[in-house]
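A single protein chain has been omitted from the complex, and every remaining protein chain is retained in its original position.
Naming follows writing order (A, B and C), and every chain is counted from residue 1.
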Amino acid sequence: MANFIGHALPGSFFLLFGLWWSVKFPLKHACRKNKKVFYLGSKAGFQRAEIIEGIVKAVFALIGILGEQFVPSGPHLKLYNYKAQEWDHLMNWQHSTMYLFYGLSGVVDILTHATNVVPVAFDRLMMSLAEFVEGYLFYFHVHGRAMLDVHIHILLLTAIFGTALCFFLEVFCRGNIVLELLRTSLFILQGSWFWQIGFVLFPPSGGPEWDQNDHNNMMFITMCYCWHYAFALLLLAVNYTVVTWVVRIKMKGAKPMEMELLKTSGQEQESEDEI
Amino acid sequence: MANFIGHALPGSFFLLFGLWWSVKFPLKHACRKNKKVFYLGSKAGFQRAEIIEGIVKAVFALIGILGEQFVPSGPHLKLYNYKAQEWDHLMNWQHSTMYLFYGLSGVVDILTHATNVVPVAFDRLMMSLAEFVEGYLFYFHVHGRAMLDVHIHILLLTAIFGTALCFFLEVFCRGNIVLELLRTSLFILQGSWFWQIGFVLFPPSGGPEWDQNDHNNMMFITMCYCWHYAFALLLLAVNYTVVTWVVRIKMKGAKPMEMELLKTSGQEQESEDEI
Amino acid sequence: MANFIGHALPGSFFLLFGLWWSVKFPLKHACRKNKKVFYLGSKAGFQRAEIIEGIVKAVFALIGILGEQFVPSGPHLKLYNYKAQEWDHLMNWQHSTMYLFYGLSGVVDILTHATNVVPVAFDRLMMSLAEFVEGYLFYFHVHGRAMLDVHIHILLLTAIFGTALCFFLEVFCRGNIVLELLRTSLFILQGSWFWQIGFVLFPPSGGPEWDQNDHNNMMFITMCYCWHYAFALLLLAVNYTVVTWVVRIKMKGAKPMEMELLKTSGQEQESEDEI
Partner (left out) sequence: MANFIGHALPGSFFLLFGLWWSVKFPLKHACRKNKKVFYLGSKAGFQRAEIIEGIVKAVFALIGILGEQFVPSGPHLKLYNYKAQEWDHLMNWQHSTMYLFYGLSGVVDILTHATNVVPVAFDRLMMSLAEFVEGYLFYFHVHGRAMLDVHIHILLLTAIFGTALCFFLEVFCRGNIVLELLRTSLFILQGSWFWQIGFVLFPPSGGPEWDQNDHNNMMFITMCYCWHYAFALLLLAVNYTVVTWVVRIKMKGAKPMEMELLKTSGQEQESEDEI
């Protein structure tokens, strides 16, 4: 939907997942050597989290598709208007297609982690494809619009294709904390940028309109995009610190000995990395 | 040949191979730990399959070259028209060149798997080159045509270069099930899209013509391309499920003990992947 | 600042780091097998060097930001000019943003090497992001300027994105001497090219102006860029030779036996590399 809600909804989806991952991956990293601290940090806990993630993703995608199709101004599943001899609400159909691939990714997540028939790497591949399809459709989406409108969507493509690349690399380097946090930061960026697009293109009532052909506005928006990313990195850093700190406290309280062990092996691993 | 047959023929070739691979790779993956279930699942069986694939590929390519050259409107191996002082039927020659590289790939397949002089990775490299050459020629092929004609071929390039990249990565990660199924899905996409191009540019008699300069048609076609891919993924998923299920049944029937063993080691491998 | 100082300052920063790395990495490489030659060559010495690097980087970035903001013609932290209804000094704000990401990278360097909570690979990732953001802003920065001005900045992008790629690859191949020296050479190139830009766009008083629309000037500048790189490689080669030679002398003086040992294992490693 080409309105504020149509950008805020997917933005919230990306922000929610980004924030959840900014807790999950530091937790996973901190618990890697010590599975018994608390249930969420155990392997079974993470497996269950992956399944829930898949369900949430699929439900979100379904809501997105239904929303695009059945809002009053939507196509109601009609693709071709025979009277006017033209395609009906192509924008809504394109957005539905984007949601569809996220839905498929959700289903694959569930199958991957709830059964053992699908090789685990397929969850990453499907997310990579979902992101790629989103970027692909956006790329051909903005043809012929106003300068600022095009530019603000092109900037989004960096985050989208960056995320697609990260997920694709994760197919080969699964569990690499750097890639996981990198894509988390790009997800948060994508989410907050969707909100930004909403505010710029559909300013809330009473706010001033943006001049879509002013070159200075374009330069500001580019810079603003980098600030969003700096903010995403900051958020990630704060969550990382808090989670690491909480896990250490928990460990110290429960099992001082294992904590020592963890510290040593952690240092060892880091020396290995350095070599 | 710039007509319906000229698109349906290569389309069928890609679809056929895509469908065969969507059976072969899940079978290979399911049989990896258990070579004696049935002949096709054994290593010798797969080796023979590779040789037959190479022969089929080479024969297809030969048919394609002969078809392009000796249809009534074809060049009949004449490259330069000295009377008119111009190149003769360049389109047919370009298509012949594309088929030529697939033919070379077929020959390399046969040499790789029937003899032991060629390192195995060369079959993947030659397929990568064949796809790259196809994309390369297409890229310079569509210069100066109508907007929709150009766009519908540009979309095809995504599948073609994607496949080329997958094959190139397989040179280094041979036997990676994710890459194998990814390229299978892209092959099916390429095949079904060739049929779509045929239907759009040369509508069967009685059908309406497409307005090649309508922006809405372009937007619909882009989306349609994503639907083709969703369909390819679905097809792959169905074949994967059926094959996996059949192999499990067969195993359970024949050797309940080995089946248990397989299950355990399968889980082990998946844990390894997760680490 | 769009003047000579505004290019010479970052240029000096890049040159300084490039020159320091052209000493550090050959030293690290030469000392890898023999930690006790002298303090700087030990592991603790390199760790301390990384922390100091981070501090210097952060301080440089702070100076850059303050300089861009508080020069007489700067924005003094004002972003929007409400009187004129337009953005205030966008150029200075963009440059500040570039410095900001280098500052973040400096902070991450310190955290990575002074504490053990952050996985080591994050220092490389942040540098990669800082370079990428710099290139990203430059790319959209030069829109609508004179031909030579655009071209001279576009050439810079090769070094910037090349460095970003090197740092990103180092996330996965940390300690690879080839990647380390490659990015060192690109850093020196970037530094010397900033000085070149300063001299071309803001010729020192008395010097002749460059005709910014002469095609020959563009061709010369492209070639000049390659000469800068040849010069950077030469500098690197000289430093590498001197450092390797000094380390060998030191080793021979102190411990002739270990030196022999080093030689042998060095040859072994090279044979391994060859296999």
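The rule is short, and it goes like this: a contact is a pair of C-beta atoms (placed from the backbone, for glycine too) under 8 Å apart; a residue touches a chain by one contact, two chains touch by 3 or more.
Only a predicted model underlies this, so the values are computations on that prediction, with no experimental measurement involved.
Undergrad: Quick check: which displayed chains does the absent chain contact?
TA: Even though it is not drawn, that chain still touches B, C.
Undergrad: Determine which one of C:I110, C:L182, C:L201 or C:L235 touches the chain that has been left out.
TA: Considering all chains, including the one not shown, the answer is C:L182.
Undergrad: Touching the hidden chain in the complete assembly: which of B:W20, B:W93, B:F202 or B:F231 does that?
TA: From the options B:W20, B:W93, B:F202 or B:F231, the contact with the absent chain belongs to B:W93.
Undergrad: Could you tell me which of B:L62, B:A114, B:L137 or B:V246 touches the chain that is not displayed?
TA: B:L137
Undergrad: If the hidden chain were put back, which residues of subunit B would touch it?
TA: Missing-chain contacts on subunit B: residues 86-87, 90, 93-94, 97, 100-101, 104, 116-117, 119-122, 125, 129, 133, 136-137, 140-141, 143-144, 171-172, 174-175.
Undergrad: For the chain that got dropped from the picture, name the residues of subunit C it touches.
TA: 29, 158, 173, 177-178, 182, 215-220, 222-223, 226-227, 229-230, 233, 241, 244, 263, 266-267, 270, 273-275
Simple rule for what comes next: only the chains that are shown with their structure count from here on.
Undergrad: Tell me the shape of the graph of touching chains, choosing from line, ring, star, complete and other.
TA: line
Undergrad: For subunit A superposed on subunit B via Cα atoms, how large is the rotation, as a multiple of 5°?
TA: Fitting subunit A to subunit B on C-alpha positions yields an angle of 90 degrees.
Undergrad: Taking each chain's centre as the average of its Cα atoms, which chain lies closest to the overall Cα centroid?
TA: Answer for the innermost chain: A.
Undergrad: Look at both sides of the subunit A and subunit C contact and report whether the same residue positions are involved, with over half shared, or different ones.
TA: Since fewer than half of the residue numbers are used by both chains, the interface counts as different.
Undergrad: Centre-to-centre on C-alpha atoms, which chain is most distant from subunit B?
TA: C
Undergrad: Where the centres are mean C-alpha positions, what is the separation of subunit B from subunit C, in Å?
TA: 44
Undergrad: Do you know which subunit B residues sit against two or more other chains?
TA: none
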